[in-house]
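Right, chain A next:
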Amino acid sequence: MIGAAAVVDGLAIALLSVALFSVALRGLVSAVWLLVAQSILLAFVAATIGVSSGAAHMWAAALLTLGVRTFAVPAVLFRVLGAVALKRETRPLLSTRSALILAVGLVLVAYVAAGRLELSDAFPARQALPVSLALTFIGLLLMATRRKAISQLIGLITIENGVFLAGLIATLGLPLFVEIGIFFDLLVAVGVTAVLTLRINEQFDTMNTDLLRRLRG
Partner candidate 1 sequence: MNEAANVGLAVIHISLLVALAPGLSGVIKRMKAVLQGRRGPPVLQPYFDLLKLLRKDAVVSEHATAIFRWAPAVYAGCIATAALLVPVLWSTAPLAAWGDAIVLVGLFALARFVLALAGLDTGSAFGGMGSSREVAVAALAEPALLLVLFAVAWRTGGSDLSGASSWIIADGVAAFAPSQLLALVALVIVVIAETGRVPVDNPDTHLELTMIHEGMLLEYSGRPLGILVWASLLKQIVLFALVAALFFPFGIAATPSELPVALGAFVLKLGALAVVMSLVESSTAKLRILRVPELLGAASALAMLALVAEVVVG
Partner candidate 2 sequence: MSLAPLLVLVPLVAAATCAVAASRAAAVSAMAASLTFVVGSIVAFSSFAGPPEHALYGLIYVDALSGLVVLIIAVVAAIASLYAVAYVGNAVRAEEIAPSGVGWFYVWIQLSIAAMFAVPLMNNLGLMWVAIEATTLTTALLVAFFRRRHSLEAAWKYLMLGAVGLGFALFGLVLTYYAASHALGEAAAALDWDQLRANAGALDGALMRVAFALVLIGFGTKAGLAPMHTWLPDAHGEAPTPVSVLLSGALLNCALYAILRFHLLAAGALGASFSSDLLLGLGVISIVVAVPFVLVQHDLKRLLAYSSVEHMGIVALAVGIGGPLGLFAAGFHMFNHSVGKTLLFVAAGALGQRYGTLRLSRLRGAFEVAPVPALGLVIGTLAITGAPPFAPFASEFGIAQAGFAGRPAALAGAVVLLAGSVLVFGGMLFHVLSVVLRTPPRRVHAASFPFAAGFVGLPLGVLLVMGIWLPPPIRDAFIAVAGVLEVVR
């Protein structure tokens, strides 16, 4: 059992570093690949917990993660990226260096906020909850500092990953049908956002959301 906790902690830390890496990165395609990496790590976490606690539905969750988060969502993202000429993120609001500093700061805030919630008899992964909150904050940071619509969507999915991680480790997974509902929602959300992104690209012939600033007051 103890070994599993260490594995989950390790995976959590890996997840966090992938997220921090995506903050530093500019390229859109590489950002999507980083998302895929996050999903795979999440699937491993689900699998590890499934092995250690023997809960059947954890396996289902792992499979679902693989199915939806690792294949379906990136597929949609790549299709959208295909339709758009420019592959690089334009200059984000914050320079990479200050973004990274802010990200680390947010991680600290997450640890402080989540640290007090000692989930005593849940899965004894000490690191996982603060990491999930950190992931959420980093996702929000990504959305707030990127100009391209797609990268804002990537930030949004990072937040979803963070919350999903919390769901996995906090309670050995939410009830299955709730889990399915959430996955379905994620998929539809990405779908709708993709449609909107394409429409924005078609209307503004760029995905730069700076043009989306006309509604004031």
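Heads up, the rule we're going with is that a contact is a pair of C-beta atoms (placed from the backbone, for glycine too) under 8 Å apart; a residue touches a chain by one contact, two chains touch by 3 or more; residues count from 1.
A word on the picks: all candidates are chains of the complex that A comes from, given by their letters.
Just so we're clear, the structure is a prediction, and the values are computed from it rather than from any experiment.
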Touch assignment for chain A within the complex, options 1 or 2:
2
Spell out the part of chain A that touches candidate 2 in their complex, as residue ranges.
113, 116-117, 119, 121-122, 132-133, 136, 139-140, 143, 149, 152, 156, 159-160, 162-163, 166-167, 170-172, 174-175, 177-178, 181-182, 184-185, 188-189, 192-193, 195-196, 199-200, 203-204, 209, 211-215, 217
